[in-house]
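I have placed the structure first, in the form of structure tokens, so that the comments after it can refer back to it.
All protein chains of the complex are present and in place, except for one that has been dropped.
For chain A:
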Amino acid sequence: MSLKPSRLHPADLLRLGGYGLRARPLRAVLSALGIAIGIAAMIAVVGISSSSRADLDRQLAALGTNMLTVAPGQTMFGDNATLPDESVAMIRRIGPVTSATATGAVNETAVYRTDRIPAGETSGLAVLAAEQALLDTIGGSMADGTWLNAATGDYPAVVLGSTAARRLGNPPTVWMDGRWWTVVGVLEPVPLAPEIDQSVLVGWDAAGTYLDFDGHPTTVYTRSIDAQVEAVRAVLAQTANPEDPSEVKVSKPSDALAARRATSDAFTALLLGLGAVALLVGGIGVANTMVISVLERRAEIGLRRSLGATRGQVRTQFVAESLLLSLLGGAVGVFIGYVVTGFYAMTQTWPTVVPPWALIGGVGATVMIGAAAGLYPAIRAARLAPTEALAT
């Protein structure tokens, strides 16, 4: 007769693993909770940051990534450069450019809510001369009133950026350069051109007529065919100022927006680290539970050895129990993490995105922790001599 130990069927092993947990359900739940909290924290951190990124992607898709802006830089002597007056017309002639519109800063002009405001309290708002096509090019929309048109653009009328309107207190008129100007509209925030939010916009012609505007464009906003954005970017500086292309600054606001959001990644890493610490503590809790379990179940170990369990089978039983315990925690943790992400995303009107790698990683981490936490107690259980185990 051969004396080869029989292998345990996986279903039997699973049942054996659950045996200790079912015997002490409260202890199992409490020690699984530690793992659950760690996994939930990590899933939520990753989920919330992915959801935020998904929202940014969605926002960028809506705003378009085909906008380039052109602004004067500095001369080689460090003075502020200017763009030639013809630059807007020349940029429009670039083939793939679908639209190009300028704003021009009106220097040394401050905006006041009324004529009673002391001259020093300027609210820090810029006054910009704007062409009529600006609204379409920057993808802006009106919160209130109307945009400048051919009529209002010639007369003392202004459109306020969203921040400007709030700072001035949504006035019906503003006081500028010794004259009352009628507020005809207020803009919604413009994500791709945030400088517009803090500006008071007047018609190009009105700026020339009523204010001391030199007619130089200070920012040219352009939209191009999507596939040609980089090609356009390459030629914009030469086109805007063929004489001194180095005095022109070209930028892509959608990149800047993405970069700003990317800085929050460092914070995410920190939170992820905290989640990992929670997970580690949870793993220690599982190890502790398993050590106590082995101490308490000496008689059971002795019985199983007398029934013919090999050391390996005793070891496997306790490792299976530990794995089951941490997987239980991991599954609950993944669920809680997903719910937290969904709830937070809902309050921010973000899409809920939990990347699959986070889910797989979460479960994988619990498997590793369960194995690591269970290994030492399981080895101790297996080393126990059957006579010693039965003596208790």
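Observations on the structure shown:
Everything below uses one rule, namely that a contact is a pair of C-beta atoms (placed from the backbone, for glycine too) under 8 Å apart; a residue touches a chain by one contact, two chains touch by 3 or more; residues count from 1.
FYI, contacts and distances are computed from a predicted model.
Going by its UniProt record, the hidden chain of the complex is named "Peptide ABC transporter ATP-binding protein" among "Heme chaperone HemW", "Peptide ABC transporter ATP-binding protein", "NADH-quinone oxidoreductase subunit E" or "Cytochrome bc1 complex cytochrome b subunit".
Among the residues A:Ala23, A:Ala89 or A:Met346, only A:Ala23 touches the chain that is left out of the figure. Considering the complete assembly, chain A touches the hidden chain via residues 1, 3-9, 11-12, 16, 19, 22-23, 299-300, 302-313, 385-387, 390.
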